[in-house]
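Of the protein chains in this complex, one is absent; all others appear in place.
Coming up: chain A.
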Amino acid sequence: MKRRRIADRGVRVLFSVNAVLAAAVLLGILIFLLAYGIRAFIPAGAVDPEDPSTQPLTLGGFLFGASWNPDAYGQPEYGIVPLLLGSLITTVLALLIAIPMGIAGAVFIAERLRGGVRVAVKMAVELFAGFPSVVIGFFGLLVLGPALARVFNVPSGLNVLNASVLLALMSLPTIISVSDDALRVVPHSYREAAYALGASPWTTAIRVILPAARSGILAAVMLGFGRAVGETMAVLMVAGNAPIIPRSLFDPVRTITTTIAIELGESAFNSIHFFALFALGFILFLIALFTNLIAEALIRREKRSFTL
């Protein structure tokens, strides 16, 4: 009896320590980003009035500045608008491609495929989710880029469109796989009820099964968004990386993640530039946090209207 109680307590401690640890790591990263990022605005070292590269940034200039140019000779500029827009435009375009394809693919796998074929297709999709992004970047650089340049008759295929297509490819497996799981847990009785009313399998899938799996599919889309907005390597290889606000699908684009990857190595340690990159990381963190909160709220509202 006593031994059981000790084991019981041991397991409880083990689980709580792990839960706390996971939360603590996340909180640690947040504090670290904030502590470093804030020094771009409130410098700890000396400010040389003669040297523009040591001038602290203003929050307004950082958030609303339309130009990112840390290496400018006279006055370096740290406006994140082009980067923020770069991240959002590529991600949104990627999702515009990936959501319809992903949901359609998931419906096909969940409703039409059976047995071994289904397992094989699902496994292939999940394998693709773990594909190294640098390899996908290669594909974009060597295959998709030249193809886009030729088809659309533009000088370079390294642009918004290329990056968005690659991001779509990379978020597709996540969207398909998670949506398929959500569709599969819809009780079989829903299908029979719809069939008994004279609905065809396809109508049932679209009118009954998809709405029933709504919250799971929303979660899949949010995960896809996370994958797309956080992706660095593939985008770095194919986006052209000019920190400008793109005017068309064929302009180069620079995202938040690629900026950090490109510039962290070449910025002087503990310089304003260095800290500004951490502030950029913090913004990325906020984007992820807010999309998750919105998704969470949507799912909760959904649950309230669809259960007791």
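Going forward, a contact is a pair of C-beta atoms (placed from the backbone, for glycine too) under 8 Å apart; a residue touches a chain by one contact, two chains touch by 3 or more; residues count from 1.
Assume contacts and distances are computed from a predicted model.
Look at the chain that isn't drawn here: its UniProt entry, checked against "Phosphate ABC transporter ATP-binding protein", "Tryptophan synthase beta chain", "Hydrogenase" or "Phenylacetate-CoA oxygenase subunit PaaI", names it "Phosphate ABC transporter ATP-binding protein". Across A:Ile6, A:Ile42, A:Ala196 or A:Ala268, the single residue that touches the chain missing here is A:Ala196. With the whole complex as reference, residues 187, 189-190, 192-200, 203, 207-208, 211-212, 214, 305-308 of chain A touch the missing chain.
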